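Structure in C-alpha cells, see below.
Here the complex is missing a single protein chain, while all its other protein chains stay put.
The chains carry the letters A, B and C, assigned in the order they are written, with residues numbered from 1 in each.
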C-alpha cells in the first residue's frame, strides 16, 4: 500500500518552496501524492496556480477557499479559523498518512491544528528558523505540533532539537525551493522574457541593469507604518537610475494598504522604469533573481535563494531581521538616503561568494526518500 | 488607567483552576477584569457556570458558543475553528491588554491563536507540564504562542525556559486551583452535603467510606478502547464494597461514548452504591476529594490537589501517564483484578505525606501581583 | 446516466418522514441515491441514525457535524451558518442533480441556501403548510428557494401555487411519513416491545392503557415559558392514572431547559408510571402511536399520522396552532384542569374516523417517480 502524502499549498510562495518535492513525491512508487490547493493559491488576484500545476501534471485532490477579505488582523484570525474547518473536512475525507506543510503563516498553523486533532502526523518544512516576528512565534508553535521536521539550515535543526523534539524526527534537508536554482543555472534572460509573465506597467527588454523589488506587508506593524514604508520605498526607487521590477505584495494583513499605494503610484506617475509583476512561475522568478543587479525589500527569498546565488541584497525593515543570512545580505531602514547608498554599494559589489546555507539543490528528493522510509507516527512527548 | 485582564473560561475545570485568580484580579485596583464565558461553561448538559459566577459577584463580559456536538475528532477540530473566530470578534471588541488562559485543550489553543493574530499578549497557566498525549503537544504549542507563563511546578518552569522562553517571562506560581484547598481545610462533610449538588443515582449520606471516581475520555485512543475501559471500570467498581461517587466525563472527543455507557449502566443496574454527580462547585469538589478514601480514574486533579491533600489515588490508563506526581499516586491498567488490588492497597494506606508540588495556596494572588507589575508586551523571539 | 438525488437527513424526524422515499430512490434504476447524514442525526444524545440506515442497507455518502451546543437562539443561528458552509462543501464534491429536503427547520433553510448558491435545483417536502410560528416564516422562505414542491395536503399545494410557484413544479404527494403506517397496520404491541427500544425510567409491559407524550420546545417563546409549560405538563400527567410513555424533546432552541426539567422530574420522583424513550425507529414509533389511548403534547406527527390513524390527540400550546388537522385533534393550554379534562374526553372517544389528509401511504413511490421523470432545472421567476 502506498502512503498518502498530502501536501498543502496555500499560496504561490508555498508552491515555489515545494515544487521539487511535489514532483519527487509524484514520481515515488511508495507514495501517493495528494494536493490541497487553497487560500490565495485559488485567487485570481494573486494568480491562479491550478494551470501551473497542470503544466507539471499535478492535480489538485481538493480545493478550499478560506481567505477572508479585509487585510486586517481580525480577518486574518478569521481566515485561520475557516482554514481549520476546511482542512478538517478534507483530511477526514482523503485520509492522509502524513500531511506536509511549509513555513509560518496562519494557513500553516491551521494545517497543523487540523492534522493534530485528526491524529495525522504532520511533516513541517522550515521549522527552527529565527525571524523575530509574529511569524517566528507561529513557526515554533507549529514545530511543537509537528511530528517530522525538515529544516532548511543546520542551525535550524539544532534549534528544533533544543525545542524538545526527538532527534530521529529532525532532518536537515535544506529548502526544496533551492532545487529550482539548479534548473535555471546558466539560463540567460532575453528581451521576450516578460511576454510570458503577467505584468503591468512598462514593458522591459532586459537591455539594461535592473533591481528586483519585493516589499511584503509587516503584519505586526501598524497600517500607518506599512503605508509610510512603501511610500518611502517607491519615492526613493523612482529617483534611482535603474529599471525596477517589482512584485505585488503577498496576501498578509495590511497587504491592501501596500497594494493600493503601489496602484496609486503606478497610475499617478506612469513611470517608464517600473514594471509590476503580478505573478511568475518559480522558475521564472529564479531567472529574474539570478539576473538582477540587486535584490531590494523584505522577501525571504533574497536570503535563501540569494545566498546560494551570491546575489547582492538589501533587506529593509525588520521583517527578516533575525534570519540566518549569507554574506550577500546587508540590512537597512526605510530611509531615502540610506536606501540609495546601500543599493549603490551592493550593485558595486556585483557578486558575492555562493553559500549553500539553505540547501544544495536536492532537498525535494531527500525529503521524499525520508517520507518513503518512515512508518508515520505522532510524536507525543517532549525530550526533557 | 487599569489594565484589561481578559480571563477566558471554557469549561468547569477552567473555572475551578482560575477561581482564586478571578477573585484577586477583581479585587485589584490596577486591573480591570474581563470574563469570557464560553464553550461547555454555557452548556446545560455540563452545568451552567453563570449562576456560580454571580454568586461570587463575577460577571461575564462576553459569552460565546462554539462547541459542536458530535464528540468525534472532526467536531473537535471544527469547535477549535469556531472558537478562534468567536474569540477574535470578542477580543477586537473588548480590547484586552492581556488574555489569560489555562491548560492544553482545543479551546486553549484557539484562545492563543486569536490573541496572537490580534497582537495581544497571552498569559498561559499550566505550561511546561508533561503528559504524553495530544494534550502535551498542544500545551507546548501554546507555550510558544504565549508571552507570559505561570507554571504549576518548578520543573515545568525549567521546561518552559528550555523551550526557549525568556526567563523574565516565566513565573513558578503554582496552580491557583490549589488555593481552594486552603478554604476547605478542616471542613467535614455532613449527611446533607449532596443536597446542594446536582446528582443522579443513589442519595448518599456520607455515613461510610467512599471512592471518588472520574474517568474522562482519552481522545487519542479509539472509541472502542474508551468504551472497553469505561465498561471494565464500572463492572469492577460495582463489585467493590464501598460507595462510589462518580462524575460525568468532561466534553472531550469520545465523551459521548463514555456518557452513554454510564447512562446504560446506571439505568440497567440501578445500583445502590453509585452516586453520579452532574456538577459541583470547585469548593464542594475539594471537600469531596478531601473526604474520599481513594481517588480513582484519570483526572489531573487527583495529581494536583491529590498531592497537596496527601490523598491516595489510583491513576488508570495513560491519560496522566507522564505527569509530575506526588507519593499519593499509583498507576494501573483497566484490568479488573489489578484495579481491585490497587484500590485496596491505597485505601489501606489511608493518607500520604502532603506535598506542595503544585503550589502552596496563594497562586491566584501571586499571578495577580505579576499582572499588576508587567508592562504587557509580546515576546517575539526564541532565546537560542 | 442516472440522476444524482441527494437527500439530506439532519435529525430523526427527517428520517422518519423520508424513509419510504429513501427506499424508493434506492430501488430506482434511473436515480442514484446520495445521503447526507448530519446534525443531530449523528449525535449520540439524540440516537445515532447510522446503524438504523445500515439495517435498511442505506449508506451515508457524506457526514457533517454542524450542531452547536447551547440551545439558545444565537447558537441556532450559528448552527445554520455552519450547516450552509458544510453543505456547500459537500454539494460541490458530490454534485447532486437534485437536492431533497423536508420541513422548516434551520437545517432545511441552510440546505436551501447552499443549493441555491451552487445552482442545484431543490426539491422541498412539506411546503405550503401553515403553523403560525418562526417555523412558518422559514417554511415559506424555503418554498421561494425551491424548484420542486412535494406537498403533504391539497391545501398546501394551493398555497404554494399562490406563493407564485409554477403549477408544473408543484405536486400533492402526501407525506412519505404516512407510508409507514401501512407497514404497521394490524401490528399489535407485545410485552417485550420496549426491550428493543432505548429508554429510561420504568419498564412497561403494555398491559394497560397508556398515553403517548411528546413536548418539543417552542423556540419563539421564552426559556421561562418553556420551563413553566413542561413543569405543568409533568405535574399534571403524574396525577393521571394511566401509564405515560414520553419522548425526549428534539434539538431545537430551549431543548436544554425541557430536557433538564424532565431529568430532574425523573430522578426526583422516580415515578412507576413514566417511561422515557430516547429513540425509536419510525416503525416502532408508528406502532406506539397506533396503540396509545391518547396522544398528548405538540408533535406534528399527532396531526399527520394521527389523522390517518384516527387517534385521539390533545395538542398543547401554540406550536401546531394553525395546522390543517383532522377530527382527531383538540387543542388545549398548559393548564392542569384543562389538560386532565381534555385527555379524559379524548380517551373516552376511543377512536375517530380515519382521514387521509396527509397522504394515503404511497407518497415515497410517487415522489421517486416524479424525480425520475423531471429534467432538473432551477425555477427563476415568480408567476405574477
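Throughout what follows, a contact is a pair of C-beta atoms (placed from the backbone, for glycine too) under 8 Å apart; a residue touches a chain by one contact, two chains touch by 3 or more.
Being a predicted model, the structure only gives us computed values, none of them experimental.
Participant: Considering all chains of the complex, which shown ones does the missing chain contact?
Facilitator: Visible chains that the missing one touches: A, B, C.
Participant: So one chain is hidden, and I want to know which residue out of C:94, C:116 or C:278 touches that hidden chain in the complete assembly.
Facilitator: C:116
Participant: I'm checking contacts with the chain that's been left out. Which of C:101, C:133, C:261 or C:320 qualifies?
Facilitator: For the chain that is not drawn, the touching residue is C:133.
Participant: For the chain not shown, which residue from A:56, A:200 or A:356 touches it across the whole complex?
Facilitator: Residue touching the chain left out of view: A:200.
Participant: Can you work out which residue in A:15, A:66 or A:352 touches the chain that's missing from view?
Facilitator: Of the listed residues, the one touching the omitted chain is A:66.
Participant: Against the chain that's been left off, what residues of subunit A make contact? List them.
Facilitator: Listed in rising order, the touching residues are 40, 42-45, 65-72, 74-75, 78, 82, 200, 256-257, 259-260, 263, 267.
Participant: What is the set of subunit C residues that contact the non-displayed chain in the whole complex?
Facilitator: Here the touching residues of subunit C are 73-74, 76-78, 80-82, 84-85, 87-89, 92, 106, 109, 112-114, 116-119, 130, 132-134, 136-138, 140-145, 159, 162-164, 220, 253, 322, 378-382, 384.
Participant: Footprint of the hidden chain on subunit B, which residues?
Facilitator: 85-86, 89, 93
The rule is simple: only the chains that are shown with their structure count from here on.
Participant: Quick check: superposing subunit A onto subunit C on C-alpha atoms, how many degrees is the rotation, to the nearest 5?
Facilitator: Going from subunit A to subunit C via C-alpha fit gives 180 degrees.
Participant: For subunit B and subunit C, what's the span in angstrom between their mean Cα positions?
Facilitator: Centres of subunit B and subunit C (C-alpha means) sit 39 Å apart.
Participant: Calculate how many whole Å lie between the centre of subunit A and the centre of subunit C, each centre taken as the average of the chain's C-alpha atoms.
Facilitator: Their C-alpha centroids are separated by 52 Å.
Participant: In subunit B, what residues contact two or more other chains?
Facilitator: Correct list: 74, 78, 82.
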